[in-house]
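Please find one structure pasted underneath; my questions will follow.
Missing here is one protein chain; the remaining ones are kept as they sit in the complex.
Up next, chain A:
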Amino acid sequence: MSFLEYRIKSAPTGLRKALHLHWALVLLICAVASVGWLMLYSVSGGRADLWAEPQMTRFGAGLFLMFFVAFVPIWFWKNMSVLAYGVAMLLLLYVEFFGHVGMGAQRWIDLGFIRLQPSEMMKVTLVMLLAAYYDWLDPKKVSRPLWVLLPVILIVLPVVLVLMQPNLGTSLLLLLIGAAVMFCAGVSLWYFGAVLGLAGSAIAAVFETRGTPWQFLHDYQYARIDTFLNPEADPLGAGYNIIQAKIALGSGGWGGKGFMQGTQSQLNFLPEKHTDFIFTTLAEEFGFVGAFSLLMLYGLIIAFCVISALQNRDRFSQLLILGVAANFFFYLAVNLSMVMGMAPVVGIPLPFLSYGGSVVMVLMVAFGLVQSAHIHRLR
């Protein structure tokens, strides 16, 4: 699709674009963010200034950013894809360079008003680049080895850089997002089967080499896996977080203990209660009803994205929307699995609930792209 086609198909222009925004999606996002502020207010013991207010400010900025991105025609963003990916790669290399200088696992760049995590940026730019790539590529060639190898390289480069930070969780997410876009673009299922097989062997290899000098993972990462497999073994050490999280979740019961009444979070038994483990506070204070409602809100956001993708006939737009949806899904899937004791603790925030600026900004830009694709779709 080109600029010409937009003109012909009479896409909305100017402020009329606002009428064609996917308002349901906007409302859902605001609803989830509001739940987030409520929980941040609760875990800070009734203080708004500690976490809730900064988070609201960021969300407000993010909302503005989303509308800005949404109003810019989608073809412009398609043309920006390569550039955006390049910038994100440079930033990743930059933090990698600083990391080696001696800042340890530095994962962000301090811009003063916000700490930008290039690895978070990469999640969106990777989706953009892959979507643009498959839009450009002749659909008949998507499963040819050479044309499969190229996007794989584009994915693996940032994955390796993030893994070296080291940030296992985000690198895994990048890999999954890239794979999701390739899957949606129609790459032959045989490739995925082969990769899954290889991954299985790799996992086996990781465990086989454990304890030898050439082991693949850090000891703390092995420890996290051990804790996941048997958290009760070290209830005061490695397993403490997950045990306390499960107690918080489980003790919420059907209806929860009431707002600000969660003993696990209010009395500080919960770890990381304002970031990665914020869901446990929600589950404790609002019970199964509250937790399941949040899950449904998330489900609706993803469902609306998928439906929007199905309505769209532009290949770039379709893949972009699906990529963003996949990105959003993986965030919450990994985080919820983690706090419910179904996956190792890897340090993935819960979108729009966990305290933190980078994720909100990046997600709002991503949803801005979705809106842009939605507004400027062929009718």
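In this section, a residue touches a chain if its C-beta (ideal position, glycine included) is under 8 Å from a C-beta of that chain, and two chains touch if they have at least 3 such contacts; residues count from 1.
Everything that follows uses one rule, which is that contacts and distances are computed from a predicted model.
*Asks:* Can you match the unshown chain of the complex to its UniProt protein name from these: "NADH-quinone oxidoreductase subunit J", "Sugar-binding protein", "Peptidoglycan glycosyltransferase" or "Spermidine/putrescine transport system permease protein"?
*Replies:* The correct option from "NADH-quinone oxidoreductase subunit J", "Sugar-binding protein", "Peptidoglycan glycosyltransferase" or "Spermidine/putrescine transport system permease protein" is "Peptidoglycan glycosyltransferase", the UniProt name of the unshown chain.
*Asks:* Tell me which residue among A:A11, A:L91, A:A291 or A:V324 touches the hidden chain in the full complex.
*Replies:* A:A291
*Asks:* So which of A:V26, A:V206 or A:V306 would be touching the chain we can't see?
*Replies:* Of the candidates A:V26, A:V206 or A:V306, A:V306 is in touch with the missing chain.
*Asks:* Kindly state which of the options A:L168, A:L249, A:V345 or A:V370 is in contact with the chain not pictured.
*Replies:* Counting the whole complex, the residue in contact with the absent chain is A:L249.
*Asks:* Would you mind spotting which of A:V124, A:L336, A:V360 or A:I375 touches the chain that isn't drawn?
*Replies:* Per the contact definition at the top, the residue touching the missing chain is A:L336.
*Asks:* Across the whole complex, list the residues on chain A that are touched by the chain not included here.
*Replies:* 138-140, 180, 183-186, 244, 246-254, 263-264, 267-269, 283-284, 287-288, 291-292, 295, 298-299, 302-303, 306, 309-310, 313, 315, 318-319, 322, 325-326, 329, 333, 336-337, 340-342
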